[in-house]
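In this view, the complex is presented without one of its protein chains, the others remaining in place.
Naming follows writing order (A, B and C), and every chain is counted from residue 1.
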Amino acid sequence: MKVHISISEAPASYNEIMDFLKSDHAGAIALFEGVVRSDVLDNGESVTHLFYEAHVPMVHAETSLLVEQMRQHCDVYAIFFHHLLGNVAVGQTSIWLGIAAQHRKEAFEAQTWFLNQFKQRVPIWKKELGDQTQQWVVPHE
Amino acid sequence: MKVHISISEAPASYNEIMDFLKSDHAGAIALFEGVVRSDVLDNGESVTHLFYEAHVPMVHAETSLLVEQMRQHCDVYAIFFHHLLGNVAVGQTSIWLGIAAQHRKEAFEAQTWFLNQFKQRVPIWKKELGDQTQQWVVPHE
Amino acid sequence: MVVHVQAFGILKDFLGSSEVQWNLSDGITAEGVRAFLKKNYPVHPGLPIAIVRDNRYLADDEIIQDQDHLFLMPPVSGG
Partner (left out) sequence: MVVHVQAFGILKDFLGSSEVQWNLSDGITAEGVRAFLKKNYPVHPGLPIAIVRDNRYLADDEIIQDQDHLFLMPPVSGG
């Protein structure tokens, strides 16, 4: 299985992702992009940006571990993961997850499994920013 | 809900798809691409191309109907569907399905539902071509 | 009466052409057209075939008219 894991202040490019994922045997490419929404903050303001920070070495370690666990029960050929750091404006993508598999079923299963785990385990934190306020997002356990 | 349905001999472009799907409230963009695999034919040859033909007016009618049914139980903001006609080489994408929704769960559900229905109902047919042979793909019911 | 028939996918191979004309009995139904096809061409008897007219799938008992344009569709395989 080919694996790409990265986190930086620069966005991923579609061509880079597809070049990495495509192969003669991968009939299904599933690309998920998480996009910053203009949600409403507690004071009624709209979000204009998210700010992301991370423990970068642990992002690599935990994401690699996730990929290892994923390959135990998901039959995929390649995975491309990228996450942005810093400020990301509404409408911009902050996370890219691309999976290549023989058929769509495996690609979709892997995508869902990986994102559910990622959301609970990979040490990245986000803050919502409006024009006046900012607040860290703290998920309830 | 925004809906794009097209079928032609020209590939869809990523920028066109994302421009269509993105909005300030869509936090999840799920893009599926079906790619031609180099499967092995009955005589042992490898597939080099697929050839697609369709009843184009019915593709539009059936796909529109699918989208209408999908919106009854999937909460999505936009759907972009494109399918190629004619010869498509191994490694090339023949079908694009992009879904924009508030969260990833809705986007993934819509994608799975739509593709399952599409595969059974939309009048498109493919032939597998090797260097020496060609054979129509006939799914078993 | 005469009906104009267009076939798709593997049905073109069985018909030897993508478009043919058939002389059929007045009052024939969609199911009757399917039977005519399977009697006169080497189509596998178990192959499900849909018949479309005016962008709509016909029910088994719908009556075919003189000069109808029918589309014969084997199981779809897009994607």
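Note that in this section a contact is a pair of C-beta atoms (placed from the backbone, for glycine too) under 8 Å apart; a residue touches a chain by one contact, two chains touch by 3 or more.
Just so we're clear, the structure is a prediction, and the values are computed from it rather than from any experiment.
Enquirer: In the intact complex, which of the presented chains make contact with the chain not displayed?
Expert: Taking every chain of the complex into account, the missing one touches A.
Enquirer: Could you tell me which of A:Ile5, A:Ala26, A:Leu66 or A:Leu115 touches the chain that is not displayed?
Expert: Considering the complete complex, A:Leu115 is the one touching the chain left out.
Enquirer: Of the residues listed, A:Leu41, A:Ala61 or A:Val90, which one is in contact with the missing chain?
Expert: A:Ala61
Enquirer: For review purposes, identify every residue of chain A that touches the missing chain, sorted by number.
Expert: Touching the missing chain: residues 34, 52-55, 57-58, 61, 83, 94-95, 115, 118-127, 136-139, 141.
Rule of thumb we're sticking to: only the chains that are shown with their structure count from here on.
Enquirer: Provide the C-alpha centroid distance between chain A and chain B, rounded to the nearest whole angstrom.
Expert: Each chain reduced to its C-alpha mean, chain A and chain B end up 24 Å apart.
Enquirer: Return the distance between the CA-based centres of chain B and chain C, expressed in whole Å.
Expert: Result: the chain centres lie 26 Å from each other.
Enquirer: Where does chain C touch two or more other chains at once, residue-wise?
Expert: There are none in chain C.
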